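Removed from the display is one protein chain of the complex; every other protein chain stays in position.
Labels run A, B, C and D following the written order; every chain starts at residue 1.
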Amino acid sequence: DPKDGGTLTTFTSGYRTLNPAVQSGAATGAPGSQIFAGLVTVGKDYVVQPYLADAWQVSDDQLTVTFDLVGGAKFHDGQPITGEDVKFSLETVRANHPFGSAMFGNVESIEVPAPDKVVLHLAKPVPGLLYSLQPLLMPILPKHVYGDGQDMKTHPRNMENVVGSGPFKVEENNPAERLVLVKNQDFFLKGKPHLDKIVYPMVKDPLTRVLMLEKGEIDYAPFAGIRPNDASRLEKAKGAHVTTDGYEAIGYVHYLELNLRNEPFSKREVREALAHAIDTGFLAKVIFGGRTVPGTGPLHTGNPFYSADVPTYEPDMDKAAAMLDAAGYPVGADGSRFSFVLDVPSWAPAAHVPMAEYIQAQLAKLKINVELRKAPDFGTWVKRVSSWDYEATMNGSFNYPDPTIGVHRHFDCDNIKNVIWSNTQGYCNPEVDTLLGAAAVETDMAKRKALYADIQRKVQEDLVFIYMPQDYSATVYSDGVANLPDSPFGALSPFYDVYLDK
Amino acid sequence: MTGKKLLSVRNLEITFRTEGEDIPVVRDLSFDLDHGDTLGIVGESGCGKSITALSLLGLVPSPPGRISKGQILFEGEDLVQAGERRLNQVRGNDISMVFQEPMTSLNPVYTIGEQIAETARVHFGLSPAKAWARAVEMLDLVGIPSPDTRAHDFPHQLSGGMRQRVMIAIALVCEPKLLIADEPTTALDVTVQAQVFDLFQELKQKIGAAIILITHDIGVVAQMTNRVMVMYAGRKIEEGPVAEFIRDPRHPYTRGLVSCIPRLRLPPDDHPAPLFEIPGVVPSPWELNRPGCAFAPRCARAMARCRTENPVLAPLGDGRAAACWLETEAAA
Amino acid sequence: MTATSTTPASAPEAVSPGRQAWRMFRQNHSALFGLAIIALIVLASVFGPYVYTVPPREMVWMPLTPPGESEYLLGTDYLGRDLLAGLINGGRVTLTVGLSAAVLTVLIGITVGALAGFFGGRVDDVLMRITEFFQVLPNLLFAMVVVMLFSPSLLNIAVAIGVVSWTSTARLTRAEFMRLREMEFVKAERSIGAGNARLIWRVILPNAAPPLIVVAALSIGTAILFEAGLSFLGLSDPNATSWGRMIGDNRPYILDSSWGVTFPGLCIFLTVLAISLVGDGLNDAFNPKLRQR
Amino acid sequence: MLKGSLRKLLNALLLMIAVLVLNFTLIHIAPGDPVEALVGEMGGATPELIAELRSRFGLDQPLYVQLGTYLGRIAQGDFGHSLYYDQPVTALIAERIGPTILLVTTALFSAIALGTVLGVFSAQRRRSVLSHLVTVISLAGFSAPVFWVGIMLILLLSVSVPLLPISGMSSADSAASGLFYILDVLHHLVLPALTLALIYLAFYSRLSRASMLEVLGSDYIRTARAKGLPKRMVIYKHALRNAILPVVTFAGLQFGQVISGAVLVETVFAWPGLGTLAFESILRRDTPTLLGILFFSAVMVVVMNLVTDVVYRRVDPRIKAR
Partner (left out) sequence: MSGTQNILEVSDLKVHFPIAGGGKVYAVDGISFALPPGVAFGLVGESGSGKTTAALACARLNDITAGTIRLNGQDITRIEGEALKAARRDVQVVFQDPYASLNPRERAGAIVRRPLDLLKVGTPAERAARVDELFALVGLRPDQKELFPHQFSGGQRQRIGVARALASRPRLIICDEPVSALDVAIQAQILNLLARLKQDLGLSYLFISHDLAVVQHLCDRIAVMYLGQIVETGSRRQIFTRPSHPYTHALISAVPSPHAIGGASSRIRLMGDPPSPISPPSGCRFAGRCAHAQDRCRQAAPPLADTGEGHAVACHRANDPEVVAAREALIRAAPSG
C-alpha cells in the first residue's frame, strides 16, 4: 500500500523556466509536470488516462473532442481551474511551444460551454492529439496569472512565484542551487500525492550524480544523468536499480547529417560508401558500452511505429572504397579523395565528439580528410545548420510521442526551412512526402504502422541520414522508491502515485 | 678609568664563505681603544673596514661570514663568545653604530620618533611617554629644528642630512661607551657633510664616548680623530697618532695615500704638479692567499723578502707601528 | 710620469655575462634536472610519434583498460584509445600552443614595454593605459570568450592566451628600460651618435635580457597551464588533442579510470615544473647578488 | 592628493568605459548570434518570432546604435536581462557572487595567512627543512594545473576515502537549515577552497619568502639589530611590516581577478558561483550576462586596486607623499 510522506531527492542540471508551455525538454518538463496538471496522462503502452479531464468523448468524424473536467480542482493559489484556463493554456502552447503549431495547428476553435467543459473543434483528424494533452506538452496554466498580456516566453511568473495546478507546489526556486517542490494539499485527485517533497538539487556534474547515487544521496536520477559505464557501476551498488524504461516516447536518435544540396553528398553512392565505412555496431559498443543498438532509421526502437524491415549497410571498407572510386571520387594526386568539414554541436558532446572523431579516423583510412569544427556555442551551430551553411554535422533529435511531431519535420518537402531540426539537409522525395501526408491523418493504428514502415524503408534507401547508435538513457533509483510512472514518458509524467517505502 | 681597556681586539680573523671556500677578509687584526679615545680607520674600498666594525657588534652577515679567530674584548668581556642575548644588551646600549647610508638605514614605515624611542624603551625600560620625550630631546640634541613636531615625521620626509642626524640620535640615545661611525657622511653633500662633522665634534665633548670613525678620507681623519689605523687588504698596516701620521707616514702605502690627495693649496705658478700615484689596485681577497706583503705588487720599494714573507707589525715608538719590512729592517 | 696599468700575472680569459650565467647555471642541479626533463619531453613529442606508432585518435582496445592490462602500457581511455599514444601526440599540441602563446606574450610585452619605457612621456602614458586596460580584463574569462567566439583553433587559442598574458612582461620590460635608459652607458652610446632604434634593440634590450629571459621561460609554463585550463573546459581544437583536453575528456570517468586524468596531469605538471626549475636556475644565474654567495 | 584621487577615479571611469566598449564590440562582431542560441535552447522558433526577439533585444539595430543604447542603460545602472535566464543580469550576478566570494576569500586568506607564516619562517633559516619545503610547495603549486589538483583531491578525499563531498555547495537534502546549513556549506567548501588555496599558497609562501629575504638583507634591519632590539621585535616589528607590502599588492590584484581565478575550480566542483555562470553564459552566448560579468569583474579589479591603494597608504607612509 502506498505510504504517505517522505522526500524524494532527484536532481536538476539547470533550467531556465519552470513553464513547460514555453519550453520543451526534460529540464523544464520534469519539474513542470509536477507543478502543472494536464487534461490527461499517458500510461503504460501509450494508454491515455484521465487526469484533470475525468472523461472525454471523440465524435465519430474525429473532428470534435469534448472534455469533462474534475470538479473542485484548484490552482495553487486557491483559484478554481475552469475550462477558460484550459482554453487559455492550449492557445498559449499553440503560440509559444516549439511544437505548438505541430500539435494544435489543426485545432480550429475551442469552446467552453460550461466551467467544467471544454470542446475542441478540429479542422482535420489529429491522431496524436490526446498525447499532446498531458502536462508535459500542455500544462494547465492559470489564466488569471498569465493572461495579463505580457509575453509568455519571458513572463516573470515562469520563474517567480509560480502558480500551478499539479500535485506539487514550488517552495524554493533557486536554479543555481536547488528547486524544492512540496505536496499540494489541495490536489484535485484526493489522497494524492504521497510524497511530502521532491527536491531537485542542482547537480550538473555527472560524476557527482553517480557518487551521490552510490551514497544514496539521490533517490532517483532520470535523463542522460547516467552513462553506460556508470550504469555498470551502479548496477553493482547496493540498493540501486538501473532501468532503461521510460524513454520510449522520447526516442533520442543520433545521426550524421549530410547537406544533400552539394557535391559530394548529393550523390547517394557517396553516402552509401560512408555508411559502409562507419561501423555503428562498434560505436555502440565503445561509446555506449554495448548498452544500445545502432539506429536503423528515423524511429527509435522503442517507438510503437518502429519497423526493422529496412535496408542496412554492413561495415565494409573495401566496398566503400570501390563505391567512391565508382562515384567519381578516386584518390587524387594530393593523396585524398575529398575533404569536408564536419560540424560538432556542443549540446551532446559525450556522444557526438567521439562519434565525430571516430568518423574522422575511419574516413582518413578511405583518404577522405575530415576537419572537425566544434561550434563555439549552441547558437553558432544552429545558425550554420539552419542556414544550410554546412557540409556535414553530427546531429540528433527526439521522436516525441507521435512521429508527426518528431519525425515528419525532417522529411517533409515543405519543411525545408531555415529552422533547426527541420528538413535542413534539403531532402525531398515526393513519394515519401505522400506517405507522410497519409500517415499524419490516418487514425487506424495498423494502417498507420504500415505507412511508417514504408517511410522508414524509403528513407533508409535514400540514406537521408546515416544513423548512429541510439542514445543510452537510463534511470537509476534506489530501494524503496515505489510506483514510479510506467509511462513511456517516464520522468516527465506526474508523480502523484510515487511513494517511498523505506 | 677601570684599568681595563674599553675595547681590545685581539688577532681577529673574519672569513666569508664564497663558492665553497672560506676567504678571509680580515686577518690578524689587533687594536685597542681607551675610554674617550677617537680612532680613525682608513683604507681603500673593500679592505675590511665595515666588516671589522660590524664584527664589534656581532653583526657580521652570517652565513656566509663568521669570525673565525680572535677575541673582541669589550671592558674585558669577549664579545665573540657572547650569546645573542648578551649582544643585544651591548648593542645600542654600550656600543652603537651609525651607518653609511642614511637613505636606507631607517625603517621607512615608522616615525623617526618611534625609531629613537624604541631603543630607549628596550634598553632603559622607559615608559612609552618617557621614551618619546627622550627621543624628542635627542632630536633637539642633534640639531633638528622643532623636534617635537619632527619626531612624528617618517624618514622619507627628511633630507639626507637630517636622516643622518636621526641615525646619530638613535646611536646616542642610550649614551653608549663606544660609538662606531662607518663613513657617516660619504652619501651627503659637501656642505651637509661639514655640518654633520661639526655635530660630531660638538657631541664628542658632551657624550664622552669613545669613537671609531671609519672613512677613506684622510682629511676627515685629521680633523676628527686623535689616532688612526690604516688597513690594507684586511690587515692593519700602520697605526699611530694622527698628527705624526699625517706629517710622516711610514708605510709606503700610507705614504702614497697621504700624498696622492689633491690639496687645496695653490702653487704660485698656478700649475699644480702631477699627483703622487699608487699604481695598480687593491687585491681581491682571493689573491691574498699567496705569501708575502699584500701591497708588494704595487710597492715601488718592494724587496725580495716582501714577496715571500708577510711583514709583522713593528712598533716605532710614540704608540706608532707599521707593518713593513723596510721599517723592521731600519729599526733593526 | 707614466700611467701604469695593473698587470696581473696572466691575461684573464674574456668572460661574457652570458658565459658567466651559464657557468652559474651549470652548478644548479635542479635547473639541470629541469633542462633534462624538458629535453626528454621535447624529444618524445617530436620523435615519439614515429617511434611509437599507435594511432592516438583511434579506438584500439577495450575502453577504460587499466595500465598494464594490455599491450597498451598506460591503458586506454574511455573510448579505448591508447593513452600513451595520446600523451605523446598531446605533448606536441601542448608544447606548440604553449610555445607560440609564450612567443606572442613576450613579443607583445617586450615591444610595448620597450617603447613605453624608452620613450616615456606621452608614449608611455598611452601604452600604459592600454596595458592597464588589459590588466583589468579577467584574463582566463576573457580568453575563454575570445576562444569561444572565434572558434577554438590552435591558433586562436595561442592568440587568446598571448593577448591576455602580455601585460606583466610589458611592465617588467618597461621598468627595466626605464632603469637602463638612465644608465650612463646608454647616454654614452647616445653621445657617440647612436639612434633610438639602436639604443632600444641593440643597447638596452640585451642588457634587459636576463629578467626577460626568465619571464619568457616562465611564460611558456604559464601558457601551458592556461591552454590546459581552456582545453579542460572544452575550449580546445577538435582536431587536436592536448594534455589538458585529455584531462577534461577523461574527467567524467575518473571513478573507473583515474589513470586517464592522472597521466596527462602528471605530464603537464612535470613539464611546467621543469620549466620553472629552469626559470629559477636562470634567475639565480643572472642574479649577481646570488653569485657571490 | 585630492587631485590625485580625482585623477585616479577619472582614469578608472575611462577604463571602465573602454572595457565596456571593447567587450561589447568583440562579442557582437564575433560570428554567431545570441537569438539563434536562445531559439535553439527553446527548441526552435518561427522566423517571425526570431525577428521579434531580435527587435526586442535591439539586435536589429546597427552596432553603434546598440552600443550607444547599451552604454546609456549602463549609465542608469541597467545591465539588461539575461537572454537565457530572463532575469536582470544584476540579480543573477548578485545571486552568484556570494558563493564565489566565499570560496575565493576562504582560499585566499588561508593561503595568505599560512603562506606568510611559512615564508617568514623559512626566510630566517634559508637552509632549513622548512625552507626547502616552501620551495617544494611553491614549485609544485606553480606547476600543477589547478583543475587537476582538484580532481586529484577528489580522487583522494572523496572517492578513495569518502570524507568530503565531491561537488556543489550544499547537500541535496535541503532539510538542513540554520547552523546545519552553515556546517553543510563549510563541509562542501573544504575541497574547492583547499584546491584553490594550494595554488595560492604556492604563490604567497614564495612571495613572502622572497620579500622577507630582501627585507632581512636591508640596511634598516641591520640598524634595528645594531640597536640591540630583541629578535622578535626585529622580525615582527621591523621586517614583517615591510615584507608584507608586496603581499598586500598581490592579494589586491588577485582578489580583483577573483572570477577568473575561480572559473576552473568552480567548474571542477560545480560550485554555483560567478565563474560557472560566466562559463555557462559563454556556452549559451548569453550576451548581456556575459557582458555584465566581464564588466563586473573589471569593476572588481579597479575597486580592488583602489582598496589596495588605501591599505597601502595605511601600511606604507611613503605613498602619502606621492
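In this text, a residue touches a chain if its C-beta (ideal position, glycine included) is under 8 Å from a C-beta of that chain, and two chains touch if they have at least 3 such contacts.
Since this is a predicted model, take the numbers as computed values, not measurements.
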Residue among B:135, B:224, B:237 or B:314 that touches the chain left out of view: B:224
Option touching the unshown chain, where B:53, B:79 or B:162 are the choices: B:162
Sites on chain B contacted by the missing partner chain, in the whole complex: 44-45, 159-162, 189-195, 197-198, 201, 216-224, 242-243, 246, 256-258, 260-268, 270, 272, 274-279, 281-282
Residues of chain C in contact with the chain not shown: 1-7, 11-12, 14-17, 20, 183-185, 187-194, 198, 203, 206-207
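As a convention for this text, only the chains that are shown with their structure count from here on.
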Chain pair with the higher count of C-beta pairs in contact (A-C, B-D): B-D
Central subunit by CA centre of mass proxy: D
For chain B paired with chain D, centre-to-centre distance based on mean C-alpha positions, whole Å: 53
Centre distance in Å when chain C and chain D are each reduced to the mean of their C-alpha atoms: 24
Set of chain C residues in contact with two or more other chains: 148-151, 251, 254-255
Residues within chain D bordering two or more other chains: 30-32, 159, 282-283
Footprint of chain C on chain D - complex, ascending: 15, 18-19, 22-23, 26-27, 30-32, 139-140, 142-148, 151-152, 154-155, 159, 257, 259-261, 263-264, 267-268, 275, 278-279, 282-283, 290, 293-294, 297-298, 301-302
Chain D to chain A touching residues, read off their complex: 30-47, 81, 84-87, 95-96, 99, 158-159, 162, 166-175, 270, 272, 276-277, 280, 282-285
List of chain D residues in touch with chain B within their complex: 218-220, 222-231, 233, 237-238, 241-242, 315-318, 321
